[in-house]
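Only a single protein chain was left out; the remaining protein chains are all shown in position.
Note that the chains take the letters A and B in the order they are written out, and that residue 1 is the start of every chain.
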Amino acid sequence: MANLRGLQEGIVNSQIWKSVFRVGIPNTNRKRVLAVLGSLILHLHPVKVRRSGVRMSYTWCMGGTSFFLFLVETVTGLLLMFYYRPTIEYAFTDIMDLREQAPFGIMREMHRWGAHAMVIAVWLHMFRVFMTGSYKPPREFNWNVGVILLVLTLLLSFTGYLLPWDQLAIWAITVGSSMARASPGAGNEGPMSGLVKLGDIRLIHAGDDARFALIGGRSIGAATLLRFYVLHCVVIPLAAGFLMAIHFWRVRKDGGISGPL
Amino acid sequence: MTFIKDFVNVLSAGSISFLLLTSIFALIIFFNLMNGRIRSAGGFAFIGFGLLMFLAGIFVPPLLYLGVAYFLILFVLARLGGRLWDTKIGLWLFVFGALAFGLSMLDPNFFLIAAKPDNVPIVAMIFLLGFFTWLALRKAYLNDTQLVVGGIPWEKTESDEKLFTWPDLVYTEMLCMILLTIVMIVWSVVLRAPLEEAANPTSSPNPAKAPWYFLGLQEMLVYFDPWLAGVVLPTLIIVGLMAIPYIDTNPRGNGYYSFRERKWEISVFLYGFLVLWSFLIITGTFLRGPNWNFFGPYEYWDPNKLVPLVNVDLSELMWVKVLGTSLPKLWIIREIFGLALIGAYLGLPPVMAVGPFRRFYMKMGAARYYVGAYLFLIMMSLPIKMVLRWLFNLKYILHIQEIFFNV
Partner (left out) sequence: MSDEITPYQMVPKTPLAGSAAADIREQGEITRRSFPVVLTAAWVALAAALGGMSAVLLRFLFPNVLFEPVQKFKAGLPSDYSVGEVDERWKDKYGIWIVRTEEVVYALITVCTHLGCTPNWLPTQNKFKCPCHGSGYYKSGINFEGPTPRPLERAKIFIDIADGQIVVDKSKQFHQERGEWTDPEAFIKL
């Protein structure tokens, strides 16, 4: 035991350790403050929090769960990208490869289940925030950021749904994206779209309407797969990451983890 | 056993389960959150409503089933009252739910659908939603009992007490992360992600379903055209959610659970979130089978099930069936009833503003009042259209094919 204790002391007092963790073991109040303030990751939190902010029965921990699942999705998604090619020739076979041959072949599983879990977690988070009235002033703006993040979560999951390029995928996206055809004034079957005419020629048709922009063609095909891949892996995660930064920042600025104000 | 299964099958039919859920919603608010009694005007109204269902059941047998279930639930809830939020009762409810689910899993048809890998998260979601709704309302009820006697909500009693982030919060987060990691790994090892055969654009599977979180929208498509169900309503859901903090000017209930201080807000939100959104997702996932026909939870998904679809438009109903003439040619005359109906519906807020809702109007101001009222009306158009469909086989209230404008 004495040797172990000595080893621990040696490590903690070494120059390397001290260069990384300047405060040392946070065993006094002063060190606890410094540990949070001095760390980029921990200083997401204030130094002190309301008691209710720590109670699981109050917060349900759903915001944190959503964020953690976002990180899980990021890591597993990056790993999947090493194997996956977004073309109609390879997409399905690459998924088969991931499923049958890739070492520790549960990355795809974790990515998919994590996505489902994240949608549920985000809903429950919104539910809790509503039930505690935490959208009320001064948190109106942050509630709005949260709503956009909720929409982005759904879009992330929706764009990812197409990527395996199996029957489940393309029909779900066919049905889902067909609704864009019906956008009023922007889809070729939407109300009022038929009124946008130049003489006898309809200006809004299957080749230039809202659905066309979404799927990059008149029907679900190679262009759609590529489009959804880029949206799924780059565009939406970046947007969500940016909004999350604002969301967390505003949690701090608007009075900390919610509780009675 | 078969009797119970048949009973549940009948009850879960879209129309019946929707009505049942809506009534349970109202019952819980009255008996369990507001401490209503059976021997009161409200209680008698609820009983009268149930008797009405029985009466209607003479003509429409499924309503008889509904009536039985309704009264059973009414008496249980009324008897429990505030005790519904006791931990012991909550535990019993959970055991009951888990037992019902476990026994149902013995049914091969039920098992086939509930155990589908992509449906597992939704099964989990049902339990999570149930638990968290119960938990939130329990906390609200406990706080309410304090607030009624002039106390302060439980959260406020300790709001001045502050803890150090290190170690209290950091450790909680750490534990959550470890727990979640374990859950994710076990889940991923036990359950394989679904993969069907390679995409084939020429053969649609039967049924073809959108991703599960959009099944509420897909279910709405049964009642509305795509431009409403797929574009306008989803947009308005988002807009509506974002508008909540600006419409709701009630300063109370900020940062703690409470029902009495925010009756209207919570009722509307819970109805939209649980009954309209989540319930429709659950229906779309578990109860919609081949050809998008409706199947009870213990029913076999028979692709050849024949369901006569004889939906008629309001114009046809009024001109042909009621007035006994043929449809007028000009659409503006043909659709005059639909236009009048929708005009009257959308004309409600200004009329109410000078009438019964004058108090709201004065308190909220014109902008808040109208935005809130119209968002609410549009939300309620869904259950209204559903009920119209079930009662009159109504397809469209307004059917102007000339400009693709169907409501």
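Just so it is clear, a contact is a pair of C-beta atoms (placed from the backbone, for glycine too) under 8 Å apart; a residue touches a chain by one contact, two chains touch by 3 or more.
In this text the structure is predicted, and so the values were computed from the model without any measurement.
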Among the options A:12, A:71 or A:213, which residue touches the chain absent from this view?
A:213
Going by the contact rule already stated, which one of B:163, B:208 or B:236 would touch the omitted chain in the full complex?
B:208
Among A:49, A:98 or A:179, choose the residue that contacts the chain missing from this document, as touch is defined above.
A:179
For chain A, the residues touching the chain missing from this view:
171, 174-175, 177-179, 181, 189, 194, 208, 212-213, 216-219, 221-223
Under the stated touch rule, tell me which residues of chain B contact the chain that is not displayed.
201-208, 218, 221-222, 225-226, 290-293, 307, 309-311, 401, 404, 406
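Basically, only the chains that are shown with their structure count from here on.
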Roughly how far is chain A from chain B, going centre to centre by Cα mean, in whole Å?
26
So, in the complex, the side of chain B touching chain A is made of residues 118, 121, 124-125, 128-129, 132-133, 135-136, 139-140, 153, 155-156, 158-159, 161-170, 172-173, 176-177, 180-181, 184-185, 187-189, 191-201, 204-205, 208-214, 217-218, 225-227, 229-232, 238, 241-242, 244-246, 248, 250-258, 262, 266, 269, 273, 403-406
Name, in rising order, each residue of chain A that touches chain B in their complex.
26, 29, 32-33, 35-36, 42, 45-54, 56-58, 60-61, 64-65, 68-69, 72, 88, 92, 95-96, 99, 106, 108-114, 116-117, 119-120, 124, 126-128, 130-137, 139-140, 143-144, 147, 150-151, 154, 157-158, 161, 164-172, 174-176, 178-184, 187, 189-195, 219-220, 258-261
